[in-house]
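First up is the structure itself, then whatever we jot down about it.
The complex appears here without one of its protein chains, the remainder shown in place.
Showing chain A:
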Amino acid sequence: MAATPADASSSSSEAVVGGEKSNKMITLISSDGESFEATEEAAKMSVTIKHMIEDGCADDGIPLPNVPAKILSMVIEYCNKHAADADDTNKHVADPADADEDDDNNNNNASAGEKEDLKSFDASLVAVDQATLFDIILAANFLSIKGLLDLACQKVADDIKDKSVEEVREIFKIENDFTKEEEEAVRKENAWAFNE
């Protein structure tokens, strides 16, 4: 009896596939003193937090003095979504005995749909003002969450690509503290990049 895609995703957090996944909740405390709960699985997407859990430092909650509440809630949202996705992938891969072709197709379609959802979730997570985006980068770096750091850095890269020097300064409000001579020298050194 094939599970529907909806069932598959809602039950993924309880499914135990292969290795053990505890449903233990971890408390994370933002720099401004707010407490957030996350599953251990989601929290461990942060290598920093993973090490603290493994070192037994997590029992009374983990204080994160570098991460304000607004950013921490976004980070946790990211971890929840991506931990669930990793779980789903494992779940689909772990059913090779399923000989029913129809079921496989359903699973593949669910996977493709979920990948699209994840992509659009990721895109909207980083479609924020610069202050927030850089806070996310700093938090992802501090917490060692590679996927989130890559995502946020790529967003900054996309804002820089194909822009002129003046446009980059404008977008990021960067003051040009080169002297005239210094700027000329840099432009000359990199002349090929300025020819179209």
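By definition in this document, a residue touches a chain if its C-beta (ideal position, glycine included) is under 8 Å from a C-beta of that chain, and two chains touch if they have at least 3 such contacts; residues count from 1.
As a convention for this text, contacts and distances are computed from a predicted model.
Enquirer: Out of "Geranylgeranyl pyrophosphate synthase/Polyprenyl synthetase", "t-SNARE coiled-coil homology domain-containing protein", "Calcineurin B homologous protein 3" or "F-box domain-containing protein", what name does the UniProt record list for the absent chain?
Expert: The record for the missing subunit names the protein "F-box domain-containing protein".
Enquirer: Can you name the residues of chain A that touch the chain not displayed here?
Expert: Touch set of chain A with respect to the missing chain: 130-131, 134, 137-138, 141, 149, 153-154, 156-157, 160-165, 168-169, 172-178, 182-183, 186-187, 189-190, 192-194.
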